[in-house]
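For this view, one protein chain was removed and the others were kept in their places.
After this line comes subunit A, so read on.
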Amino acid sequence: MISSNTRKYTVVSLLVNGVSHDVMIRSADTLLYTLREQLGLTGAKYACGNGDCGACTVLVNGKPMHSCLTLAIESINDEITTIESMKHSDIRSAFVANWAIQCGYCTPGFILNCHALVNEHPDADDEIIEEWLKSNLCRCTGYQEIKDAVKSVLEANKLKAKENSNLAQ
């Protein structure tokens, strides 16, 4: 929603992590810049500014997006999810449990991408996992631990689904 518009700045509301916030943006401001500078949500990181590394990944209507390639103004009708709302997610715990974090700079982007992945593809095989996670770069881990984290959540979800269907019968 656009609340006011001047020659230089526009006031819009953004729906972030379930809460609506008024932000003042220039038309050229990226979603990444606005989330960080206006809302203090610094979990999404700048690393390439070019959509090549995924460190800036947020979820837009549940889908992973490079917030460095998205304009804030484009996002006014969207539901945005950032790492700050993922404290209780299974995939976040799985990253910790599987030693998938070293410097931690790529971690928020990876976690959001992985979160969307396990939601969209509960039966994801290696090929799908690779296809999804190729968009994110990690310089520290060697990816094995990240793969382990994703697989552990997929497995756990499958077990849960099985238990639920058993209960339903």
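The working rule: contacts are C-beta pairs under 8 Å (C-beta built on N, C-alpha and C of every residue); 3 or more make two chains touch, one makes a residue touch a chain; residues count from 1.
FYI, contacts and distances are computed from a predicted model.
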Name of the absent chain as recorded in UniProt (options "Aspartyl/glutamyl-tRNA(Asn/Gln) amidotransferase subunit B", "Glutamine synthetase", "Xanthine dehydrogenase family protein molybdopterin-binding subunit" or "Cytochrome oxidase maturation protein Cbb3"): "Xanthine dehydrogenase family protein molybdopterin-binding subunit"
Of A:C53, A:L71 or A:A124, the one touching the omitted chain in the full complex: A:C53
Chain not shown: contacting residue from A:L14, A:I101 or A:L154: A:I101
Sites on subunit A contacted by the missing partner chain, in the whole complex: 28, 36-37, 40-50, 52-53, 55, 82-84, 86-87, 92-93, 95-96, 99, 101-108, 111, 129-131, 133-134, 136-147
